[in-house]
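Note that this complex is displayed minus one protein chain, with the remaining chains in position.
Each chain gets a letter, A and B, in the order it is written, and its residues are counted from 1.
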Amino acid sequence: MHSTSTRIPGPGEKAVSASVVVVVAGVLVGMFLQQARFSPAVQVAGALAAAAPASVGRQDLLSPWPAGSAPMGASEAFSAATLSDKIDGKAELYLSAGFVRLDCQRIRMGADPDSWIEMFVFDMGTPSNAFSVWSSQKRPDASDAGLADYSYRAENELCLVHGKFYVEMVGADARPSTLQGAEGLARAFVDRTAVTEHANMGSEQALFPKENQIPGSVALVSSDVFGSDRLKSVFLGRYKEGADEVTLFMARRNAPANALREAADLRTFLVQDCGGKEVAPKGFQSPGIADAGRTHAPSAGALTIVDMGGGFDAVFVSGPYLAGVHQAASQAVAERWADILRRRIEGGPR
Amino acid sequence: MRITTARRIAQGVFFGLFVWLCIASAVGTGWWQWRGWPIRWFLELDPLVAVGTALTTHSFYPQLGWALAVIVLTLLFGRVFCGWICPFGALHQFTGWLTRKWRRPKQRIDANQYHPAQAWKYAILLSLLIAAASPLRRTAMASLQTGLLDPIPLIHRSVNLAVLSVLGIGSAGERFYSGAGLIGGLFLTFVLLNLAVPRLYCRFVCPLGALLGLIGRLAPWGIGVRKATCTECRLCDLNCEGACQPQGPFHASECLMCMNCLDDCPSEHPVRYLPRPSQGGEIPLPGISRRGFVASVAAGLVAVPLARLNGSTARNWPAGLIRPPGAVAEEEFLARCVKCCECVRVCPTNAVQPAGFEFGWEALWTPALNYRIGTSGCQLDCIACGHACPTGAIRPLSLAEKRGQAPFEDSGPIRIGLASVDRGRCLPWATGRPCIVCQETCPVSPKAITVEEVDQPMEGGGTVHLQRPMVDPARCIGCGVCEHECPLSGVRGIRVVADNETRQLDHAVILHHEK
Partner (left out) sequence: MNAENPEALTPRREFLRRGLQAAAAVAATGGLAAWLWNRHPPGDFSRQAVFDPRRDFSPRVGGPRMSIATGHDRSRMLDGALKALGGIGRFIAPGDRVMIKVNAAFATPAALAATTHPELAAALVRLCRAAGASSVLVTDNPINDPASCFELTGIGQAVRQAGGDLFLPSTGAFRRGSLPGGKLIRNWPVLNEPFTGITKLIGVTPVKNHQRAGASMTLKNWYGLLGGRRNQFHQDIDGIIVELAMLIRPTFVVLDGTQSMMTNGPTGGSLADLKDTHTLIVSTDPVAADAYGSTLLDKTFRDLPYLVRAAELGLGTADFESLHPIRVEAAPS
């Protein structure tokens, strides 16, 4: 470089140099002004980020935490559109059951950083939906936890229904201390959260016969019952039948006419969509029952038997109840269980 | 203030600005991100980009209007772009300047003598422009290959893909770029060659410099010498960047307007900025030998037709070449893409990659999507690549056009490819293991992946309930999220190829009725 140069610039040169510097400065100013006018690519990205719902979890549901525990990480909230971001494919189960919103938070129990519980509070819209999800997810090895409206505990989790909320406490491990912590959290949640309505599934559940019932198998399936998109909100219970199993189903509707209509739909579904063949009932004994051998739409009291190929289904209506048997090994088994179920419905719980 | 000081300020500011714009080329609203920074500006200034695309497309792309300003500047003042603005030139000059202590003055003067091989860059330019004009072609457009050696695309490509990544600057997460080794290696080679000969690239290789040398032919002023007071001391060659020999005969097209000679010229300062021609004699353009001329013309004439013989723009089009959404049809694309890799740089999921030689050499360093290498597929609501492209090879889409929303419902969403399930690999199809990650992550609504439900008997009794994915070509847009998420991370169980892309009507798979 030429700090050693002795050349003195003339006025022309000075003017040119100065104007160049001014132009260069002008370019920088122009750049600075331009950067505030976002490119459409950035505008689009920004608009989408802003449109996403607030993702902070509701603190009135998730806090306060019992003494000795503390939150780990930020709380989160998810809508129907974003639920799969959190629980991926499992979202379908909740979405089909009326899911509204999920708030969740990880909570560390005590001092051990490896012992934490993630608390999921699902707002399912109605107590019935919450019960449906709870009962569908219940593991066979679950035992009643005695909390809230309905609850069960399994190896590393505790699940309960409280009004329209379905709450899962999932522990990071299966230690008893973790589960105890979950219980504490659950109780605290129930105590502080007010709900207007409680699920009352008692009546339908109680009507299921007790004998040979596979414990804990009574569940409320909220949609796509037996694969039919018209059959919703039906209780199912599984029963031991010799070496096999048989499923009983029952649903209480608002009026007998509704129950009759759904029974007809179900019959159509089994025969037309599932390729079943309707057969005449052989020996259905019950007071007040009409003829055997008719093959038209079910009327009050009549029994419909469908041979599905791999099993027998039975459908009947009693008052506002739609009920029946699914996948019985033989027609006789199907008719026998239908009889038992009908007696329970008409006679009340025994 | 001396003119050389002004020049140094200009070079420093423009180089710093260039580096800043590269760093900021990431979608986002933070001050360190894209915001409204005009990240294409240097490419828009580049006259070779403008002239090249004008030759290939017979039209002037309005975004490149800045190039007109540079052309006018060059017409009036010569190669000031090379000496004052070009960031690659500044880098070469700086690297060469570092070596000044390694050589004695005599050696430095010798290194700055004009060399006849400086004519090569004109031969290179001639070949490239003839290939762009492609007079032998019978139909459709020509091939723009200027981007291979044009310094502005070259330095964008090299800094954005190789240098910043190696230094870990400018991106939130880790970025991968296939072929970055070659890109970075070439860049490093050119930069290091300055240790041997200052501004070697500018003097011998740069086609843009050649173009500006041609344009600057008519400039009324230039470096000249007052013969009366010149003692022929040759000190003007000491720091001459262009190897143009100011004391005469003056190679006018080689002068980079660095003005160093003004400072070096002692006592009476016979070397000055004067009306042309210089009293010491002027050689306006270097002579290309007849052989050299014929060779470059021949190369330029046959290069494109020869390249097109491989059928890559006809029946043998590469099915694996998935272009970014908004890309124009392939023949026009190859006529517009200057291989600047801005689209590669701004793609938020790192899915746009510079192609290597796998799709033909014409497509070298043009953008192609790779759904394994990035963090996801092509994001549904992202329009970054088209807004980063300086020449319109990728159109700057609106989100409505990309998604097929009003007022574009009739043409539907832009599709860049079609996914197909490989039933020999996909888990539920081939191994009886449940999996529908592809269906779950398919972002369009209604989903382009549906499932077929089967109960498959298992070995050892019982059945497993499987959902087997199938792709609907009427809905699939080729975004590649499914391919990216497939758990078979080696060869994916669902893969996208460029069938059914909307930009190329003859790649359609199913009949589309325009409403």
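Rule of thumb we're sticking to: a residue touches a chain if its C-beta (ideal position, glycine included) is under 8 Å from a C-beta of that chain, and two chains touch if they have at least 3 such contacts.
Please read all numbers here as calculations on a predicted model, not as lab measurements.
Though it is not drawn, the left-out chain touches B in the full complex. Shown as candidates are B:T4, B:S25, B:T57 or B:S165; the residue that touches the absent chain is B:T57. Screening B:A228, B:A406 or B:L511 against the full complex identifies B:L511 as the residue touching the chain left out. Contact with the chain not shown here comes from a single listed residue; of B:P153, B:G280 or B:G478, that residue is B:G280.
Mapped onto subunit B, the interface with the missing chain covers residues 54, 57-62, 65, 68, 71-72, 75-76, 138-139, 215, 218-220, 248-249, 275-277, 279-282, 284, 314, 327-329, 332, 336, 392-393, 395-396, 503, 505-506, 508, 510-511, 513-514.
Criterion: only the chains that are shown with their structure count from here on.
Work out the mean CA point of subunit A and of subunit B, and you get 51 Å between them. Residues 1-7, 9-10, 13-14, 17, 27-29, 33-38, 84, 97, 239, 260, 262-265, 269, 346, 348, 381-384, 386-388, 396, 398-399, 436-437, 440 of subunit B are the ones touching subunit A in the complex.
Those residues of subunit A lying in contact with subunit B across their complex are 1-2, 5, 7, 9, 13-14, 16-18, 20-21, 24, 27-28, 31, 34-42, 44-46, 48, 84, 88-89.
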